[in-house]
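The complex is shown incomplete by one protein chain, all other protein chains being positioned as in the whole.
Now for subunit A:
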Amino acid sequence: MPPKRKSSGPRAVPTRTPSNPQSTLSFHGKQNKVTKPGVAPATKQTKKDPALLEDIARSEIKTEETPDPEQPTTAETAITQQTDAEAKPLALPTQHPGANPDEILGGRAQESDLGATGGKAATGWLADEEALARSVTESQIKLYWRQKESPRLAPRVHQEGMTVYEKVLREWGMSGQFGPCIGIARLKRWKRANGLGLKPPVEVLAVLLREMEGGNGKGQRAYVDELMSSRFVET
C-alpha cells in the first residue's frame, strides 16, 4: 500500500485544496486488477461428477467484443502474406501503399527455405514456367477461353460484365482437380498444382502474372473464398 499522504499539514502546498488532493498511485482496486477474475466457488457441495458441473463449461464461454469490420481477418492477412511471398521472386513492384515494416525495422532475418513448409526450391518453380507464361499472348488467352466455352450449350449466366481475366480466374478456382481453392492464394495454388504434377494450364498463370503486374494485388483470393468467409455486419 502506498504511504498515506496528508493533504493538510505544515508541508501542504497552499494551491492544493483538500477536495482536490494530489493524485495517488493505487495498486489495488477494481481498475488495477491484474489477474483474471476467478469463478465464484459453488455454494452447494454437490456430489456430482466434476465433469458434469456446468461451471466448467460456462466459465469458458466469454463474450468477445465485436470485431472491427475495417480490420482484415486472419484469413485475409494470411492470403496477403502468401501473395507477398509469391511476389518477391517475381520482382514485381509491391502493391502495398504505406510504410514497409521491413525497412523501418532494419530488415529481417533470412527465412529458411528448408523445413516443413519451405519445400523444394525457394521460389517453387520447377522449370521455366514463368518465362513461358510471360510469353503467352492475349490472343492465346482468348483462344483458351473460347475453347473452354465452346462445349457449353448456353452462355454462362451472371458473368456478362466480367472481363476475360476474371472469368478465367473464377474457372481456375472452380476446377476441383487442382485442389481446394479456399485458404490459398491463386498463384500459390497454381504452383502447388504444378509441383504435384497435375499440369495446370499455363494460360491461367499468364493471367495471374498480368493481374499482379497490373497492380491488382487483391485478385489473389478466390472469389468463392471471399463469399464463404464474408462477415455479417450488423446494421
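Quick notes on this structure:
The definition used in the following text is that a contact is a pair of C-beta atoms (placed from the backbone, for glycine too) under 8 Å apart; a residue touches a chain by one contact, two chains touch by 3 or more; residues count from 1.
Basically, contacts and distances are computed from a predicted model.
Only one chain is not pictured, and the protein name UniProt records for it, out of "Aspartate aminotransferase", "DNA-directed DNA polymerase", "Superoxide dismutase" or "WDR73 protein", is "DNA-directed DNA polymerase". Remark: the omitted chain is touched by one listed residue; of A:Lys167, A:Arg192 or A:Arg210 this is A:Arg192. Subunit A residues in contact with the hidden partner, per the touch definition given at the top, are 38-39, 41-42, 49-57, 59-60, 74-75, 78, 81-82, 111-112, 114-120, 176-177, 179-180, 182-184, 188, 192, 195-198.
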